[in-house]
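Quick notes on the structure that follows.
A single protein chain has been removed from this complex, and every other one stays in its place.
Let's turn to chain A:
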Amino acid sequence: MISATTPPDSDPTGRRRVHSMLKLYYGLNEEGKVVEQAESLDPCDINGPHFDPEVYLNKLRKECSLGELMDHESCTVKQIRSLDSDMQTLVYENYNKFISATDTIRKMKNDFKKMEDEMDCLSANMAAITEFSAHISGTLQDQHAQITKLSGVHTLLRKLQFLFELPARLNKCLELQAYAQAVSAHRRARCVLQQYSHMPSFRGIQDDCHVIMEQLAHQLRQKFRDGGSSAKDLSECVELLLQLDEPAEELCDKFLSHAQSRLEADLQGLEAELKDSPVTDTGGGLVQKTNPGSNHVSPSSSSMTNPFLSPTAGTDILEFIDRGCNEFVSNLCLVIASYQELFINRPQEGELASKKIPEMANGKLHVFVDTLAARYFSLVERRIQEEKGVGDNSLLVRALDRFHRRLQAISKLLPGSAVPSQGTEIVVRAARERIKQYLSALQTFYHDSLTDVRQALAAPRLSVGGASASGGGATSKDATPSLTELLTSLSNFILNQLKSVLASVHLFTAKDITFSNKPYFKGEFCSQGVREGLVVSFIKLICQSSRQYCESAGDRGGSTPPALLLLLSRLCLDYETSTISYILTLTDEQFLVQHHTPVTPVTALCAEAREAAQKLLNHYVKVQGLIISQMLRKSVETRDWVNTIEPRNVRAVMKRVVEDTTSIDVQVGLLYEEGVRKAHSSDSSKRTFSVYSSSRQQIRYAPSYTPSAPMDTSLLSNIHKLFSERIDIFSPVEFNKVSVLTGIIKISLKTFLECVRLRTFGRYGLQQIQVDCHYLQMYLWRFVSDENLVHFLLDEIVGSAAHRCLDPSPMEQSVIEVICERG
């Protein structure tokens, strides 16, 4: 009613405003209490409750001008008028509401009276109905019980009929291959039959059913075993068999053994390939072309192909892995997937759930996969091991990548399986093996190229020997320049090979390779494998093999050509100065090596290389010194110095010594810098051969020949020795030409001295030694760092010869000079 009087669509805020104004007017707040408005105690507030017209008027009169008063009056009048009209409207509205309310109340009074009558009538009717209902139910009671009983019997009969018909129905199902139906039928009947199996008739049925179901199970198993059926069929099969209480374990086993036989076939295929390939592989892979007559200028072209010959015949590893992946791995994945579908991921219901089939099945699956994978892995590993040729690494890397990638599928299917990690291990092992192979390839390569160098050195050497033997003074003009070429070609050649190996190995860490982000390939492979295992090992190997040249050749007669020693020494020195740091920087950059484990520092390698270079050079000096020593020793030991004739010539062996020294000088000069020489004394630098000046000579030797003073014989030379430094004969040399030559000449002359002291000389024997020494003096001083050394040693030789002389009457210096200049 109230809602009817208020305008339904009136603005709620507008209404509220009107209400509040009214409330204000009546002095009501929302609780209906009169509120004294404290703020409007001002008697001049026209709207306030304490409004005093008198005060207000006075105030107006006092404050306002006439115009304002006029305005105020008109305004007040206007407000009074609007208030008046508002009041009137309100009064009308309220009046209307009263009238309508009165009407409504009157109408309600009438309506209630009518309703009271109808209610009375209804209650009377209901009472009648209740009475009737009670009556009917009373009469129907008996019949209802009977009907219930009948319907029960009916159901039982239907069930019995179902049971009796069951064998026939099952048979029919069997014929129609509607196995699912048969199984569900049997399942429904099974417990009943079980329960009443003590009654013969039921027992018969049960037996029949049993036979039929046996048959059915047999068929199912047959179907299952055939395996040709689709996955869906299979799964249905398994489902049914499971429902037939077939032990799940057995089913799993059967399924797996079935799958195994198929996978075995794949593996055997692979294995067959494996058995074929070694034959063909050895045919192609182990042929190492040797290049006996290789030209020294082009060792690069000749042996480039040698150790890096790729296996040509047989299926390559990529094909093999491909086949393995496509056949074995994909089949395995299929098996795993369907197995999981069948046994593990099936919705479990009822009694089956309690048997914990998934756990059991999962265990079986893991064992199955592990054994098969193990066999597969062993095959793959065998195949990888056959991959000896280090030619095309990309093939292997791609094969390994594929191998690894395909195994990821298994890891997705079987999350807990160890197979993928084993696969990764295989890849890691293969990579390690690969590095070893590369190292040994580098090694053979290094040795081969050294052999090449050796041959290159040997070939011209022969011609030199022939030339000098025929008396040709032109020493090895053709051969010697090749020494520098050989060095550069050898070092370039090694470097290139190393780079290409690095590039090959780098494939392992390429971005698109799946296993490159494994921790091994990120860390250990780079630092321990490539840097340490390959690069550092190779450098060490170079140093080591160089050192071996010193040791083995030293005792058992110099089988190593001295030029090779020299060349290797320079090579090692170059390595020390630049190559090693270059190679290592290159490696570190290429492989972004993060050194988690301590690695060999560059300085250690450099030290090693320097040591090797030093050793080689020392050995070179020793070998060359020995060659000259041998000549000198033979020449002294084999001659009868007592009965020799008067010297007319310098002995040929001395000329040979000078020639050899000159050619050594040229040889060393090709590879090593000149070195520092002590300042020449003024007379020797003139290159006149009066260096061995007669005056000096006489002074020195004069006392030796005077028989009157035996104790003074060695006085002068001893005084000389007191003031000169001790000469270490086989002492380390510096890396320059002069030092090397000094070493060689020292060794030779010392040998000469010791041999002379073991002999006895006649007069002419002594004179011959004088001539020989003078000749050596003429030519050897220019090679050494300190010519006094040569003077000193030659003086000692002549002095010792004089001591060992039976008839010491020395030759005139002038005659010696004439002889020497002549020959």
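Observations on the structure shown:
Methods note: a contact is a pair of C-beta atoms (placed from the backbone, for glycine too) under 8 Å apart; a residue touches a chain by one contact, two chains touch by 3 or more; residues count from 1.
Simple rule for what comes next: contacts and distances are computed from a predicted model.
When the unshown chain is looked up in UniProt, the name that turns up among "A-type voltage-gated potassium channel KCND1", "DNA-directed RNA polymerase III subunit RPC6", "Protein TSSC1" or "Guanine nucleotide-binding protein G(I)/G(S)/G(T) subunit beta-3-like" is "Protein TSSC1". Residue A:H803 is the one among A:K518, A:K540, A:R677 or A:H803 that touches the chain not shown. Although one chain is not shown, part of chain A still touches it, namely residues 554-557, 626, 642-643, 707, 710-711, 713-714, 718, 721-722, 726, 728-731, 750, 754, 757, 760, 762, 803-806.
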